[in-house]
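Note that one protein chain is taken out, while the other chains of the complex remain in position.
So, chain A:
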Amino acid sequence: MAAELTREWSDEQLKSDDLAKKDIIKFLQDHGADSFLAEHKLMGNIKNVSKTAKKEQLIAAYNNLFESKRFKGTDPLEKVTEQVKAVKIEEKESKPEEVVDEGPPKYTKYVLKKGDKENFPKKGEAVGCWYVGTLEDGTVFDSNVTTSAKKKKQSRPFSFKVGLGRVIRGWDEAVLTMSKGEKARLEIQSEWAYGRKGLPDAKIPPNANLIFEVELVSID
């Protein structure tokens, strides 16, 4: 895949003081195969290589490169190494690092009805919500919304102080992003819900992801 390279510098130019060691090293690192560089001890930080390599060595390496034609891409190993390097980089970018207090939110929010976009609850404030909680298979395990006309006047929104760890983490984090009047569908992963234990009393199995439809009706 490497195109045929032409010599840029003549022998005289190489020996000349005008041409810095670093330039030769850079050229060699840019165009030489990994195994070539390894053999000639040319791998690594240019400054360091410059300290340890004499100009004569570099000139010899330069000449050797063109004689052996061991340019980048000609190394059978190199291809694999490049591929491995590429894979590693990919993984690093897509998977967020697992740090204790950070990491991507373990829930997703789909807004069903927009709120006023002005009044957002602050940590420690009391909020009132209507909600329906279901498992992934659709089973409703809890709700404070009643459809029967008689009870409607008697039921009240669920009230709690947000952001203090009093509710499952998915709720705490999601409600802080909601504005007054907003209705949203929250899909909360089990780690931010009831985790490995689940809640057998409430028919929530272990490792259950929970789905809530939440309407934020009041902020204190």
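Here is the rule we use: a contact is a pair of C-beta atoms (placed from the backbone, for glycine too) under 8 Å apart; a residue touches a chain by one contact, two chains touch by 3 or more; residues count from 1.
One rule holds in what follows: contacts and distances are computed from a predicted model.
J.: Which choice in "Major facilitator superfamily (MFS) profile domain-containing protein", "Glomulin-like", "NADPH oxidase 2" or "histone acetyltransferase" gives the name that UniProt lists for the one chain left out?
T.: Answer from the UniProt record of the missing subunit chain: "Glomulin-like".
J.: So which of A:E12, A:D137 or A:D201 would be touching the chain we can't see?
T.: A:D201
J.: What chain A residues would touch the chain not displayed?
T.: For chain A, the residues touching the absent chain are 131, 133, 141-142, 144, 150, 153-154, 156, 158, 160, 165-169, 171, 194-197, 199, 201-202, 204.
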